[in-house]
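Just one protein chain is left out here, and the rest sit where they should.
In this document, chain identifiers A, B and C correspond to the written order of the chains, with residue numbering beginning at 1 in each.
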Amino acid sequence: MSDITETESRWLSDEDLETVRGRVPMVYVDAVPVRVDGLGEVTRIGLLLRAMADGTVSRALVTGRVQFGERIRGALLRHLEKDLGPVALPRIPTNPAPFTVAEYFPDPLVSGYHDPRQHAVSLAYVVPIDGEPEPSHDALDLAWVTPEEAASAEVRAEMTGGHDRLLRLALAHVGRLP
Amino acid sequence: MSDITETESRWLSDEDLETVRGRVPMVYVDAVPVRVDGLGEVTRIGLLLRAMADGTVSRALVTGRVQFGERIRGALLRHLEKDLGPVALPRIPTNPAPFTVAEYFPDPLVSGYHDPRQHAVSLAYVVPIDGEPEPSHDALDLAWVTPEEAASAEVRAEMTGGHDRLLRLALAHVGRLP
Amino acid sequence: MSDITETESRWLSDEDLETVRGRVPMVYVDAVPVRVDGLGEVTRIGLLLRAMADGTVSRALVTGRVQFGERIRGALLRHLEKDLGPVALPRIPTNPAPFTVAEYFPDPLVSGYHDPRQHAVSLAYVVPIDGEPEPSHDALDLAWVTPEEAASAEVRAEMTGGHDRLLRLALAHVGRLP
Partner (left out) sequence: MSDITETESRWLSDEDLETVRGRVPMVYVDAVPVRVDGLGEVTRIGLLLRAMADGTVSRALVTGRVQFGERIRGALLRHLEKDLGPVALPRIPTNPAPFTVAEYFPDPLVSGYHDPRQHAVSLAYVVPIDGEPEPSHDALDLAWVTPEEAASAEVRAEMTGGHDRLLRLALAHVGRLP
């Protein structure tokens, strides 16, 4: 994966990142992991479970920053492998266009997507997972839920920053919004 | 594949088909088979080779009619398996929306897509092939060409009915039009 | 509008239509009329009001069949003008690909889209309306609702055949699903 090696070398210190974050929008990718059947129909959606500081559990999508010099495809694969492990076998889409663009702002009222740290422009993709994900990094678990469960009020209440809305947009994109 | 069994029973005689063809547009699917690398980038395009009545060889995409009662996804899989064999392992897209719609008319000047037999509205998809295709049905062979070759004047000259244009639209959709 | 004149001449008797409907899928278009602001953001969705046989009022999208020899664009414009009048000034999208494909079946359980008369494959588009619609044909009225109202349980209950779901998919496509 020479792509990753190259980009890792474009290291950015925490201090530099803080400076940059206040001046330009950051480029991000969001990935909605899914299981599909032989006809390409989405049957399950993968939601990461994370432990929050207050003891509650939050559900999240795979998300992360695109680094200097890194291709979008490389960033997608890197963040999917970081969160789902090396044998998840994600199927990065052939079409470079995202299904939607989520604009995260420090002010939660601007767009409905919220990130207190920064203004981020995130390209969102639905990514079928063929292999066996092993939640890693800071994820406690990966739960595979049905489209109906993914769109439920319960799941909505457990997601933050607008990820619940992004998830419903993904369900709509694949024709599986209940 | 109960989907296929069900639809095969909706048999339509040749005579009935002729009658219907003159009265309403037919629903079709077009599939552009591709090979992708681990980053989802299209590396090769699969073109069927067919022997023509005049002894020449023509290149073609996978194409076929959607039957009464059949899902689009089922029709895509059925035609891909018919032309590429049972172990081609096509990856039907998760998104039900085609990348373009090709409108075939008996008059070649209406839209640039031409079918002397009928007015057909065809939903076109790019389909990654994971397995080992074995050209069958009336296909002589399947050639895997690069995006550059697929967009070349040589390949354009060997395709008919507007399939060369549909192929370039597919290359553009995946960001690989030279 | 020579396009319309031409297609109107491809007349199909009610009897012929019945025969054809039982043998092949029909090609349809669905249009979601919207109002947009200067930034292209959807601010209102137009829902037709129709009087039902049982005295209730139903809300519906613009929908109709594509005729033999007719372009998709021509069918979209024809049905929009039929339901919204001649000065609605619909903006037919530049991209021929629909945002989704709704597959209507006589059996309501196959796909979630239901049409007791036929199997129809419908290409769905979001269409900004610039002019002054005058509901005509068999529409009682056109109501402009907000995205929040369009996604509400109340509106969902007043739509049939899966049009409520198609409407939510349209809202998601334009990034306005609440």
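Assume a contact is a pair of C-beta atoms (placed from the backbone, for glycine too) under 8 Å apart; a residue touches a chain by one contact, two chains touch by 3 or more.
Fair warning: this is a prediction, and the values are worked out from it, not measured in the lab.
S.K.: Decide which residue listed in A:46, A:64, A:85 or A:98 touches the omitted chain of the complex.
M.R.: Answering carefully, the residue with contact to the hidden chain is A:98.
S.K.: One chain is left out of this view; which of A:49, A:72 or A:143 touches it in the full complex?
M.R.: If we include the chain that is not displayed, A:72 is the one touching it.
S.K.: Residue by residue, what part of chain C touches the chain that was omitted?
M.R.: Residues of chain C in touch with the missing chain: 3, 34, 36, 38-42, 71, 73-74, 77, 91-96, 99, 126, 128, 173-175.
S.K.: Since one chain isn't shown, list which residues of chain B touch it in the complete complex.
M.R.: Contacting residues on chain B, toward the hidden partner: 100-101, 165, 168-169, 171-173, 175, 177-178.
S.K.: List every residue of chain A that touches the chain not included in the displayed model.
M.R.: Within chain A, the residues that touch the unshown chain are 12, 16, 19-20, 22-27, 66-72, 96-101, 103, 105, 110-111, 119, 121, 123.
Following the convention adopted for this analysis, only the chains that are shown with their structure count from here on.
S.K.: Measuring centre to centre with CA averages, how many angstrom lie between chain A and chain C?
M.R.: Each chain's C-alpha centroid was found; their separation is 33 Å.
S.K.: What are the residues of chain C that contact at least two other chains?
M.R.: 100-101
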